[in-house]
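For reference, the structure discussed in these notes is given below.
All protein chains of the complex are present and in place, except for one that has been dropped.
We call the chains A and B, going by the order they appear; numbering starts again at 1 in every chain.
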Amino acid sequence: MSDHVTVTIDGRKLEVPAGELLIEAAQEHGTYIPRFCWHPRMKPVGMCRMCLVELETPRGPAIVTACTTPVSDGMVVHTRNETVQRMQEGVLEFLLINHPLDCPVCDRGGECPLQDHVMAYGPGESRFVEEKRHFEKPIPISELVLLDRERCILCARCTRFSEEISGDPLIEFTDRGNGVHIATFPDLPFSSYFSGNTVQICPVGALTATAYRFRARPWDLEAVESTCMHCTAGDRINLQASHNEVVRILGVDVEPTNQGWLSDRCRFGFQYVGSPDRLTVPLIRDAEQGHTEVTWSEALDLAATRIGEVLAGSGGQSVAVLGGARLTNEDAYALSKFARVVLGTNHVDAQMDDGLDPQFLAATVDRALISDLDSAKAILVWGPDLKEEHPTLYLRVRRAAQELGAALVVVHPRRTGLDDRATHKLTYRPGEGADLLTELVAGSGRASQARQALAEGPVVGLVGRTGYGEDPRLAEAVAAFVRTLPDARILPLARRANIYGALDMGLAPTLLPGRVSVGGEGARSIAEAWGGLAEHPGLDTRGILEAAAAGDIEVLFLVGADPLRDVPDGALARRALERVPFVVAIDQFLTDSSRLADVVFCADGFAEKEGTVTNLEGRVQKVNRIVPGPGQTRPDWSILDDLARRLGVELGFGSAEAISKEIADVAPAYRGVTWDRLDWEERDGIVVPDGGEAPLRFVPADTPGTRAGGDLVLHLARVMYDDGVTVRHSPSLAGLAPGAAVHLHPDDAARLGLASAETARVVTEQGEATLPIRLDDTLHRGVVYVPFNQPGMPPLGPGPAVTVTPA
Amino acid sequence: MAALSFPSNFLTTTIDKAARWARTQSMWPATFGLACCAIEMMATGAAHNDLARFGMEVFRASPRQADLMIVAGRVSQKMAPVLRQVYDQMPDPKWVISMGACASSGGMFNNYALVQGVDEVVPVDVYVPGCPPGPQSLMHGILTLQRMIVEGKVAS
Partner (left out) sequence: MGVMSELWKGLRVTGRIGLRSLVGRGIVTTEYPKEFRTKPQRFHGRHVLNRYPDGMEKCIGCELCAGACPAQCIYVRGADNAPDDPNSPGERFGYVYEINMLRCIFCALCVEACPTEAITMTHLFEMSVTSREEAIYTKEELLMRPDGTVPHPRPDDPYADLSELEVADGWVRATAPSGSAAYEGVKMWQDTAGPASWDPEPDQETRDA
């Protein structure tokens, strides 16, 4: 027991790990020491003085803060004796000198640590009758967060969070003595992607969120634990609703995924659930009147009749299904089975032209866990800007580099959120990644130092597509390189909510549930279980859209999909949707795409249905229901079940839970995953085994070699706030989209004669637009960066060839 | 009936009015005291308030002789079919007053054991708020019902 020491806390002798902080050691053994500033995920500062305890030392009793004192052998601690109680009463009386007693209107009132501590440890009455200090209240310090300086007790949790965890220190103490208060820098709002976390950890109501302000009180909230469906990290959340309306999301501190943190998109992106624009009844499109509201049976009958005619005529080959990444695993499985069995088609794709091979995303062997980042010696990030697309994963990588000492190599065409913590940062022109990879593999040229940093294992490679101008096969080549590194594990990156679950359920042209390949060994048992499978080779999103535009697709299903906005080549999507004779949409909103649909079914969404989701490491977690769907919405599986029955096929779905049992039977990787286990024993999720039926053989590193023509290439990449459906219908987030712009390197701008121009004309093969210019010297020379899907931006297509001229 | 339906018949409309008035003057309540409200209902019949002033002092144990059911108290799920049976046994025309919070909406007992409002079981004409409503409140309910009957606003 050399790594354990013996301490005596309130007369109890305890064995605790050496070096642990007293406050943690006491809590693990059931003694709660009150605290405000100490947070288990951040470094201790000992600012609030609430955790004072008495130590017996050879020189007599000593008063120390439990949050900054590590345990040592033979330590004798008193946490509730008379001296300590007097200290605690004194500290609380001091804190209340300036803290206003506006608890009835404070959002924190009812769940406030200060309230609770004053009730439990406070003196009951204050001797201070002087005027409290006053500030203007509340002041907005960003679009999402309001600051009330009167309530602040100066615990430094928010400032430490933005410095230690999120890495954007935009909030700090200012002034001295009695005047110390929290402030942002002049002209610089607290525009962090993670600002909402400071609201959650604030021990008083000093920081409040605009989205939750005055919406409810803690005692009328219902809460359920669920999983976030905005990014693919599978963050655990506490979903809270009042009067059948989701009003708040809090992060749950679980070790494997988000460690309690959430991005603002996840935290405030719930607002679309209660949006008045939600579809509440099925719609049928009329040539003259547009969409009219109909009953479920009318809509289902129409869809079944038209689909039946097509199936009887040209068969399943002319039917295609797009989307499904926003579904739960159960709904995705239902869609997969519906497509294969009822529609008889393999033209199924949930990835919507993000371009990566579904086998690569779903069936990578040696798949890393997020927690592997904590033990990694070196991390290679060659993929999208994690801060924009995988925010909580970004926090984990940041922590690994900043606190745990991992070497970090970042490769991206422009700056990323991780640059300030990267040991080596390499930029390149999209399309020339293969050259850089060759250099990196050889350890030559400008990549030599980065190669050395990756020489020591364990290595974790986070690999994805940096932008739409990139060859999608490059990611596989990078993964192949990562596998040659010592003790390497790989996290393939895709950004759509439950894309890994959708692929695991077979929403890809080449995959069946459980990562079984179409036409492979395991397909036979699935065919047996389902009573038949489609045989023809399937098309991916691009293939489907091209076939549709050519007139080869007669029925197109859009399931939570908005290809007009969500596919890089929006112009192609428009041609396709306009050409297809019969489009069926299952959606929550009337999007640009579902406006073109002939039948629109309204579906239940996030927070309205139960199910499971799979995150990017293959962790299956539960999502839970807390509000009913608006109007007549139904879960997707039930819509498909009804439609199948009208087409003469019994899919046999009774409930989402029954489907989950069928998944466990049919999909090999999901054996043993039950709702019971996820609800009780394994709340943090079950990691399904990695690899598929045919584990992917990586293509050699030198294959991809698309060279963009011309001297400029387009780097079209996603940012956190775009014009997607969920952001657009969440009022708090809708205004945060940075807006359409073209980013140029100052040298390029000068060369093009745009150095002082306001706007420029950007022309690609697929479209053109006049956009405001932003100069960005972190860009690689010759790269034109345009954020994807910003409000009011016409589709520019994936590029990569682009010309920029003065407007 | 077709022969009797004169469009604006002086005789029948006046008789109808008279009949409606007569019906209000001696409504006999069926006893349906279920809880504390019943104490107030009994007090309403006693000297200080004296329901006999409205000709209503005769609380009938037999539904066959009652016109008005005052549901006084909380209706448990098990009592609901009994209540409905008593209501069905009452001869037409008949009325229902839901007395108090529990009978009207479940009151503070928002749980599985209680019917959340007796109007889930029988049609209610007048709801009397209160926990329990005092005699004067109950009489307010009765007077409201009488006025509605006279004005022809409820089926009678």
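A few remarks follow.
Assume contacts are C-beta pairs under 8 Å (C-beta built on N, C-alpha and C of every residue); 3 or more make two chains touch, one makes a residue touch a chain.
No experiment lies behind these values; they were computed from the predicted model shown.
The absent chain, not drawn in this view, touches the displayed chains A, B throughout the complex.
For the chain missing from the display, the contacting residue among A:R213, A:R446 or A:R524 is A:R213, taking the whole complex into account.
Residue-wise, the contact with the chain that is not shown comes from B:L143, picked out of B:A19, B:V82, B:A113 or B:L143.
Where chain A meets the chain that is not shown, the touching residues are 101-102, 104-105, 109-110, 125, 129, 137-138, 213-217, 219-220, 243. Where chain B meets the missing chain, the touching residues are 47-50, 53, 101, 104-108, 110, 117, 119, 125-131, 133-134, 136-137, 139-141, 143-144, 148, 153.
In this text, only the chains that are shown with their structure count from here on.
Inter-chain spacing, taken between the CA centroids of chain A and chain B, is 59 Å.
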